[in-house]
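Only one protein chain is missing; all other protein chains are in place.
A and B label the chains in the order they appear, each numbered from 1.
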Amino acid sequence: LLTDYGYADEFAGVVRAVVRRHVPDAPIVDITHGVVPFDVRAGALALCRVVGHLGPGVVLGVVDPGVGTARRAIAATVRVGEDDRLPYAFVGPDNGLLPWAIDAVGGIAETVVLASGGGDGATFDGRDVFAPAAARLWEGAPLGDLGDPVEPADLVRLDPPRCDVVLGRLDAEVQWVDRFGNVQLAARADDARRAGFGDELDIEAVGRHRARRVHGFAELAPGALGVMLDANGHLALVCDRASAATLLGVGNGDVVAVRARAGVVS
Amino acid sequence: LLTDYGYADEFAGVVRAVVRRHVPDAPIVDITHGVVPFDVRAGALALCRVVGHLGPGVVLGVVDPGVGTARRAIAATVRVGEDDRLPYAFVGPDNGLLPWAIDAVGGIAETVVLASGGGDGATFDGRDVFAPAAARLWEGAPLGDLGDPVEPADLVRLDPPRCDVVLGRLDAEVQWVDRFGNVQLAARADDARRAGFGDELDIEAVGRHRARRVHGFAELAPGALGVMLDANGHLALVCDRASAATLLGVGNGDVVAVRARAGVVS
Partner (left out) sequence: LLTDYGYADEFAGVVRAVVRRHVPDAPIVDITHGVVPFDVRAGALALCRVVGHLGPGVVLGVVDPGVGTARRAIAATVRVGEDDRLPYAFVGPDNGLLPWAIDAVGGIAETVVLASGGGDGATFDGRDVFAPAAARLWEGAPLGDLGDPVEPADLVRLDPPRCDVVLGRLDAEVQWVDRFGNVQLAARADDARRAGFGDELDIEAVGRHRARRVHGFAELAPGALGVMLDANGHLALVCDRASAATLLGVGNGDVVAVRARAGVVS
């Protein structure tokens, strides 16, 4: 379960309850319900970071600004790879939330459109469509029993996170600001290598800041900014026990320029 | 589990731990712990919305401004109906939190007063009284083993949510403002029909606002207010990707007047 339902209301609880009602002993793993409302992109990226650590099962994701619109409810199975310890099916809205995560564990095998409740008034798809579908898949129902097939290529996909690299410079989208204020960029070790970065860098965000390549928070003096390879393999802008996001004035979707300072390592 | 314990402290965790200690394989479903502290009414309404989606089991609810007072701890069983896939017992304080939800799934069969820990100092009833009682009921203990019987009619009950309907006008209590700012009223499709509402409405809250009957968020222009039948069958005041509660300046317990605008559909 990954949703933007939050923790104050009973939304996530109802979805859990519906799954349990269908499959009493289902081992439900709550990934998070704290995705910013309607932020499909943030939800899709969080799902990508998590999916490789999930065991076999069904992933139910709901982050959805399109309630009550024409967007479809979908379920998809994963192309069988060498690793059968990964999730084998995904359920959620067809708004781009799921495809990146499915790609990360093998790619889409088959997709169906789930029949929606319909009727007058709003529907609570998480409760009425997605949870029952996830429960049926968990019980072993074939995907084809859940709805009509659609082409995987027809699914909605989000624009990939921006990451432009030239020698000495890298422009990358902020993918994630975590609870601690660490700023994850859409760039990996490889991008830094292609940019020929050394240890001294300039960061252009709202203002311009000096930063240093570090391998751990402890290398940073109070208030100093570091560029670190984070636990997801992404470049991250970090401070030691302080928020780099606040220091830089950036949030999800902003683009940050990282430049080599003392000359390029070619 | 539905409580006002919040997520920062370990309250809910301790209750979960105590249940698990008694019944290691109990499938615990957290409904929410985000009820506003002491807001018994909001907790009771949330429980009503959820209870029909729960599977067979024991519902433990704690929202309680009366810790350390004379209010009783109770457990109740549900009158056996045709549907044995619903909760069969409830545990919580006798302050009005539980009866509405029990009524919603069949009504109260029997009630007992739970023996409280007593002793000097405050008690943590969730941990020391409610969780062990819920665990024993889950294991199959008869209700009578948990305490002395009381008359169901003697339980504390809250005033029902206000909903007054005349032709062309409906005055209804705000029952719930969810994470997205949707404003659920204590009125249903039937009440709107009795008021003879058409598609054009006036909403009187802090100020006066125009609203339109809609069937989904997507029908609303940015900033526009809609009246929609929500996923719980209640009338709700909504905006598309914005907070209707903020627009209207209302919260739980406020009374909102909805009036027909362009003439009554008699």
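Everything that follows uses one rule, which is that a residue touches a chain if its C-beta (ideal position, glycine included) is under 8 Å from a C-beta of that chain, and two chains touch if they have at least 3 such contacts.
Remember, it's a predicted structure, so these values are computed and weren't measured experimentally.
K.L.:
Check each of A:M228, A:A245 or A:V258 against the chain that is not shown and name the one that touches it.
P.N.:
A:M228
K.L.:
Residues on chain A that touch the omitted chain in the whole complex?
P.N.:
Those residues of chain A that touch the unshown chain are 2, 7, 27, 29-35, 46, 49-50, 53-55, 85, 176, 178-180, 189, 215-219, 228-233, 236, 241.
K.L.:
Contacts of chain B with the missing chain: which residues?
P.N.:
The list for chain B reads 5-14, 16-18, 20-21, 24-25, 37-38, 65-70, 120-124, 127-128.
Heads up, the rule we're going with is that only the chains that are shown with their structure count from here on.
K.L.:
As a quick test, compute the distance in whole Å between the mean CA positions of chain A and chain B.
P.N.:
32
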